[in-house]
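Input: one structure, supplied below.
Every protein chain but one is kept in place in this view of the complex.
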Amino acid sequence: MLRVAIIGASGYTGVELARILCNHPEFELTVATSRQYAGKPLSDVFPNLLGKTDLICENLTIEELCEQADLFFAAVPHKTAMDLVPQLLRVGKKVVDLSADFRLRDVAVYEEWYQEHSSPEFIAEAAYGLPELYREQIKKARLVANPGCYPTSIVLGLAPLLQKGLIDPATIVVDSKSGTTGAGRSANVGTLFCEVHDGFKAYKVGGTHRHLPEIEQELSGVSGKQVTISFTPHLLPISRGILSTSYASLSADVTEDALRDLYLEMYKDEPFVRIVPAGTFPTTQHVRGSNFCDIGFAIDKRTNRIIVVSTIDNIVKGAAGQAVQNMNLICGLEETMGLEGAPFFP
Amino acid sequence: MLRVAIIGASGYTGVELARILCNHPEFELTVATSRQYAGKPLSDVFPNLLGKTDLICENLTIEELCEQADLFFAAVPHKTAMDLVPQLLRVGKKVVDLSADFRLRDVAVYEEWYQEHSSPEFIAEAAYGLPELYREQIKKARLVANPGCYPTSIVLGLAPLLQKGLIDPATIVVDSKSGTTGAGRSANVGTLFCEVHDGFKAYKVGGTHRHLPEIEQELSGVSGKQVTISFTPHLLPISRGILSTSYASLSADVTEDALRDLYLEMYKDEPFVRIVPAGTFPTTQHVRGSNFCDIGFAIDKRTNRIIVVSTIDNIVKGAAGQAVQNMNLICGLEETMGLEGAPFFP
Amino acid sequence: MLRVAIIGASGYTGVELARILCNHPEFELTVATSRQYAGKPLSDVFPNLLGKTDLICENLTIEELCEQADLFFAAVPHKTAMDLVPQLLRVGKKVVDLSADFRLRDVAVYEEWYQEHSSPEFIAEAAYGLPELYREQIKKARLVANPGCYPTSIVLGLAPLLQKGLIDPATIVVDSKSGTTGAGRSANVGTLFCEVHDGFKAYKVGGTHRHLPEIEQELSGVSGKQVTISFTPHLLPISRGILSTSYASLSADVTEDALRDLYLEMYKDEPFVRIVPAGTFPTTQHVRGSNFCDIGFAIDKRTNRIIVVSTIDNIVKGAAGQAVQNMNLICGLEETMGLEGAPFFP
Partner (left out) sequence: MLRVAIIGASGYTGVELARILCNHPEFELTVATSRQYAGKPLSDVFPNLLGKTDLICENLTIEELCEQADLFFAAVPHKTAMDLVPQLLRVGKKVVDLSADFRLRDVAVYEEWYQEHSSPEFIAEAAYGLPELYREQIKKARLVANPGCYPTSIVLGLAPLLQKGLIDPATIVVDSKSGTTGAGRSANVGTLFCEVHDGFKAYKVGGTHRHLPEIEQELSGVSGKQVTISFTPHLLPISRGILSTSYASLSADVTEDALRDLYLEMYKDEPFVRIVPAGTFPTTQHVRGSNFCDIGFAIDKRTNRIIVVSTIDNIVKGAAGQAVQNMNLICGLEETMGLEGAPFFP
């Protein structure tokens, strides 16, 4: 068994990592850190884990951490991650970092949207952890920058179109909706039950969400030219799930059938991408609790636009599940190991 | 007191009409029809009305109906409405029709999206019941076609921009999200609690929703030229509320402050339109149970697009509340009568 | 217009008071205090109030407060209230206190369940604000202790049975379920959306909830002897609503019909108590947003127990609505003024 640590285990990504790792046949969760809950059993913090793990939350030095594990999931906020991750790498550990700190290849862009970067020298070697696009780099990496949840849903949905040059990148509009786990587990009036329940809102309207440069970096990468998009995130009164509705003008004369063939072909070997049947569209409920990304689309002939609907469970394929998928790849394990469960419905 | 009837009282629009009318100082609800529940007290069908009305649901002939009321809210499905409404008009009654049957001015468009129209001769005289645009016509009408819920939210959000020619109509993309009351009260697997709860989906993707021609008719009207848009509706796991996020390329060089002045000016005398403070965006929770339409917006300078967020309670301003607003106008009453309540939060 | 202040306007009780007062024909909301939001428009804190009030949240001294209002709703936590309320009374103001500080007639009981009482001399003159039991006292009071939400639902449900001696008080078991507004608006991990949504739990199991002595005081009052009950509160994933299911052994041989007559008779002049039709049971949805308490019951012949189901909107009849009802009584106004709206469904 490979010894695995979760750094920052008390958030929603942390508990989901723990849930997956509890049943993983090759990874053994040996450390779970939490400053706030140090000394408490992890199953006191998250009673769903009762009987599945006896780990006590700890607040450890890097040295202590490194004695107890070889593989690390860093589930700490950005800024904290950029200080922590290099210390792990320097002593030979392998890291999947779930923060934004090593996702943006251009440090200037990072510093424009976040803050000064303390370890820019590690950016270049970080693999961007979207296996559907970067599988080979990930396999060889010691540091994987696990993608953001919005970017995962959007890039998987639009990549085939951009790669084949079928849409005009300047016309892309992405309207995304996220479950509330995406807002984290900090005590906050804005995410109290009574503020979110039975409601819906947009936020970061006008192109100001920090996932935007990451989305554009990846869309530009597959497209081969600079892509600038409109992106509006919204908050859904659900726990898990992101659904992105992407609009773009078609730049070629294609049929829905031809596009379907394209998507099926591009993702035919992908274990976690499902193209839904013609005439149907994905829903968050049908990927809940799984590592799947479901994709559907339609052409609006009246406006010559294609509309792509893509959905993931934001804390699985959008965070913890994709992180385990990446760690599997790093370790040369079967990519789907520990992630085989079918989605929960209802 | 004016005698008012609800035809089709057993749906969500029906119960909301009854709720509003129960407290209306000038309207007296004298008839509530329901084929399915005939003979049952309306408060058995909707126990929230217990003690507020003693009406028994009835299944009446037109003659019986006309003896008992002078003003009619037709809350029946399209097709049923186009047969019913003319019979009421011919005997001198006044009607607010909540179906789609008299909304589209071009009967050919109606017949393309719905079915053959049996009473096209009444279309011309129907006022489109959006008081913010058609107040004077409504006041003089005997038939008001109450707008659809999606169109209400979208047209109020985009009208100022189109009227002033500030956006390129060809670039309009509208991504709308509706609460589940919009799907009606028929028994249906797709709208069971367990199918909708904790989930989210798109439907009628690709420009196939029947509200589309209505939206385009009205946007074209304010714009002065033919407008064709992309429109995708989604289903929210909430009961009440529509939120529409509209995107368009700016065709003029304007600031957010200038736009705010424009919106404030255009809607300054409107009792039910609220422009939310700069830097904030409307949410469905904050209009719940009220006749308000809340509007906010931002400019995305990176893409030169404006994003408008507009929200209503779909069964109030999007149906029953706007219908009462229209009936008030028809009757020469204070437009806001019976609709003064502040929204419910939380 | 009578000048009214809300002290502690930034909680859920505060916003609901403001919502009701905005449309009250005789009360004018002239002050809303909030330490946290001082200087901010109340409609920034609660955007549902936009256009309904221009009040700015203030942090005032008692002197300033007393200059600007004559009637006070104290919506502050217990302990804060017992210091504040006497200062208002001493200068001749009238107060409805929504905290627990003046509800328990026995100061020893108060101090056992809460803490030392700084103003025990005001307890005796406080009327317990359940108009169905104490209407005449309330009319003459200058201080009303507005009941707790759980007690309101339970006492109204059981009073007829205890008053007539039809049940054995020693066998009473009350299982209550409350919406999450009852937990307040403080930032708290336990009431985050993702912790409450799609879940259900019991809390304060074993007779430790602070509403227990209040419930027992009132049940003892109507019963004429000391009543000790089992009471378990639960947290519902809804915003508004309490439903209490009460069980007791019948001590007399009565039929459901006879009990129905008893309930109908006892509450026949009560504007806010509804006995639901035979064979039906109340639901939280059907009182939502209203000041109603709905009551239904059944006899279980197999066990000779009666089961009473009673429900209220916890922030209306369980807090703000009942507070306005009490203030109406204090001021000699129509008891239902400002509270006539029918419940919202769905």
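First chain written, first letter: the chains are A, B and C, and each begins at residue 1.
One rule holds in what follows: contacts are C-beta pairs under 8 Å (C-beta built on N, C-alpha and C of every residue); 3 or more make two chains touch, one makes a residue touch a chain.
Model, not experiment: these values are computed from the prediction.
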**Asked** When the whole complex is taken into account, which chains on show are touched by the absent chain?
**Response** A, B, C
**Prompt:** Among B:58, B:97, B:195 or B:218, which residue is in contact with the omitted chain in the full complex?
**Reply:** B:195
**Prompt:** Out of C:238, C:266, C:293 or C:339, which touches the unshown chain?
**Reply:** C:238
**Hidden partner interface residues of chain C, rising order** = 171, 173, 175, 177, 194-195, 197-203, 205-207, 228-230, 232, 234, 236-241, 243, 245, 247, 281-285, 288, 296-303, 305, 307, 309, 346
**Complete:** Even though one chain is not shown, chain A touches it at residues 12, 15, 18-19, 22-23, 44, 46-52, 181, 197-198, 239-240, 274, 276-277, 280, 282-283, 285-290, 292, 294, 340-346
**Request:** Can you list, in ascending order, the chain B residues touching the missing chain?
**Result:** 12, 180-181, 185-189, 191-198, 237-239
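As a working rule, only the chains that are shown with their structure count from here on.
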**Request:** Please give the pair of chains with the highest number of C-beta contact pairs.
**Result:** A-B
**Request:** For the Cα fit of chain A against chain C, please give the angle of the superposing rotation, nearest 5 degrees.
**Result:** 180
**Whole-Å separation of chain centres (CA-atom averages), chain B against chain C** = 36
**Item:** CA centroid of chain A to CA centroid of chain C, Å
**Value:** 45
**Request:** Round to the nearest whole Å and give the separation of the Cα centres of chain A and chain B.
**Result:** 38
**Item:** Residues of chain C whose C-beta touches two or more other chains
**Value:** 12, 181, 197-198, 239
